[in-house]
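A single protein chain has been removed from this complex, and every other one stays in its place.
All chains are identified by letter, namely A and B, in their written order; residue positions are counted from 1 within each chain.
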């Protein structure tokens, strides 16, 4: 007998006492919880996102379509970055104002090569206000998961209010499970020393989020 | 020695040493009290906590009740998404599968995301015996691994270490494993985190094989979810060419939507955050992004035996948040090591004796490692009634009875060492169903009260070693009542 058959057989025998109980999934789970917490306008939801991002030590900036390229250039400049990783589908106008060396994420580039790059600029798939979370889904304007992981500085652009939802349930509705997702809530952190939170371990230690309005 | 719990003393003996260790008690008290207040705040922030808790409980119960069906569905969806599914009935089989998979890649080192399941099966030791080095990459796991230590907490395995001890371990051990600690390393948490970043980065960047567990597996989509803080998870899940995930069969949820419950309750219960810094989800393999080869090892190792127990099976709802450890007054004083298992604290006290059986001294003592105060049940985000299961397991220890081990029904005999207690309980039951006998005993106690010793011999010393005995009154209440009818009938 294969272990598969053995385990499935054990499960079925273990559940012998529940044989009569066949409530379908839809009725088995009460959903007596909220779709979102509180009643906010679109702009209040964006404010909450900004507040919660900042609460977990992300650096939040706000601008409009006009100011975006200038802001990105200024942030890279302030950081002193010499190079920036660019996802293949990033809107070229976003980097129009910076002279920093652009590095494309090529399939053959090794993690060591990525480690040499100073910053990365991406878009996002959705942002969740209640938890201060941005979600990347690997679309062309966000790139492969590794490019937002290895560099120490991540600039993420969120289009507001269209990409912002209030809650985790609303966020999941917008996401495609078939894609590899990365949910990011502030920079890398740990609570492993005396259960106290410290920012900055393996992921980017600086997370800057630009909320760009006017879409 | 890590991962080895064979021959552990029973809980009370191990706890005695921990209670006497003032550094350990200070460390644990500080850490658990810090997180308690934060958790309460994070939970109070959401007004629908009770609804989320109930939904989480019901999702898990429903899944467990149809686990065969959901396992098959998960296997199909993972396979369709490009993953390879393996089934492991026990620890040895899981270790064998993983070792073989690593060997097939030709690699001799792997990087690991913190995973309870791989600790439970002793994977690192099995890999070491096969000549493969497994590097733990979670900060606390790294501290434990470098220190040749055992984990003492589900979320923060090095909770028993304070910052000064961590600095000392980094200074003396990092060089043995790779990049040494920076010169002049101090004990500030930020510097310690930086030292870990530098030490592990070289390992991440060259790793070809990653090994993980998972917090959730979604049956309908074949998606796995890892919830973490540091980014070491992301490193292990995306940089290597091969990913092997070892996951307990109880980690399934039916649908993508179900994550909306647990991604709210887990971070708030665990690290007391609205959301943990990083959550990764992946479904099979993705062309050009992340590992090209993905293996899922589904682990039983006592879970189906636990499932067979009508009362005990609720322990399989556990999402490993560790809130029960953080509120537990016994854990706070005894520390994690006393539980003799990778699963310490209240959840460990009901999980270990079910996964491993109650045969060993430590496992037979775990159901008693609780004052039944109920704080664990109150904070559990999937409403596991831990006191209920503890009492149920006590019954199994003292009465024996039918249980399932390795899929077979066996009849346990009552545990040794409880004979005197059993006789006393029977005698007490007899006396207490015969009010006259109770009264005779009470009167005898009252009449001889002047001769009662202030401290007790033998097993009674367990009480009188630290506490005075209550004085026995001149007469029991019932005699007063009979004389006076509650003050109405006669003399007051």
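Rule of thumb we're sticking to: a contact is a pair of C-beta atoms (placed from the backbone, for glycine too) under 8 Å apart; a residue touches a chain by one contact, two chains touch by 3 or more.
Here, contacts and distances are computed from a predicted model.
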Undisplayed chain, where the name is taken from the UniProt record, one of "Acyl carrier protein", "PadR family transcriptional regulator", "Peptide/nickel transport system permease protein" or "Fe-S oxidoreductase": "Fe-S oxidoreductase"
Neighbouring shown chains of the undisplayed chain, as defined at the top: B
Per the touch definition above, residue among B:128, B:409, B:426 or B:447 touching the missing chain: B:426
Contact with the hidden chain (one of B:130, B:205 or B:391): B:391
Residue in contact with the excluded chain [from B:80, B:372 or B:420]: B:372
Where the missing chain touches subunit B, by residue: 11-12, 15-16, 19-20, 25, 310-311, 329-330, 333-334, 367-375, 377-378, 388, 391, 393-399, 421-422, 425-426, 428-429, 431-433, 435, 438, 442, 445, 459, 462-463, 465-470, 472-473, 475-478, 480-482, 486-487
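Everything that follows uses one rule, which is that only the chains that are shown with their structure count from here on.
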Interfacial residue positions of subunit B with respect to subunit A in the complex: 27, 30-32, 34-35, 46-48, 51-52, 54-55, 58-59, 61-62, 65, 67-68, 71-72, 75, 81, 87-89, 93, 137-140, 143, 155-156, 158-159, 162-163, 166, 189-190, 192-194, 196-197, 200-201, 204-206, 218, 221, 223, 229-232, 234-235, 237-239, 249, 254-261, 263-264, 267, 271, 273-283, 286, 288-290, 298, 300, 304-305, 307-308, 310, 313, 326, 404, 407
Residues of subunit A defined as touching subunit B within the complex: 2-4, 6-15, 17-18, 21, 23, 25, 28-34, 37, 52, 56, 107, 110-112, 115, 128, 130-133, 138, 144-146, 149-150, 168-169, 172, 177-204
